[in-house]
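A protein chain is absent from this complex, but the other protein chains hold their places.
On to chain A.
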Amino acid sequence: MSHDDWPLWEVFVRSRRGLSHTHAGSLHAPDAELALRNARDLYTRRAEGVSIWVVPSAAVAASSPDEKDAFFDPAADKPYRHPTFYDIPEGVRHL
């Protein structure tokens, strides 16, 4: 099996103090088990993580750069969607 046949995997690592897994990078591996081990060696060797997910890159559905304007521009001029126009009522804490 040549390296070219190996699928690409996306690696997500949850750091010691983080609550969610964060995208760390990608790597090649012949199967999921070895992808996890490669991820351990490549992305957690300086004690960066306590948990790893690997996902086949082919399974990731991504938005297309061509659709960027239609997807994201309409939100750019609607600042009222940010909750910054409201006075915080008295007595509400932790907001």
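In this section, a residue touches a chain if its C-beta (ideal position, glycine included) is under 8 Å from a C-beta of that chain, and two chains touch if they have at least 3 such contacts; residues count from 1.
The rule we apply is simple: contacts and distances are computed from a predicted model.
Within the choices "Lactate utilization protein C", "Dimethylsulfoxide reductase, chain B", "NADH-ubiquinone oxidoreductase chain 5" or "Phenylacetate-CoA oxygenase subunit PaaC", the name that UniProt assigns to the complex's undisplayed chain is "Phenylacetate-CoA oxygenase subunit PaaC". On the side of chain A, touch with the chain left out of the figure occurs at residues 1, 3, 6, 27-31, 33-34, 37-38, 41-42, 45.
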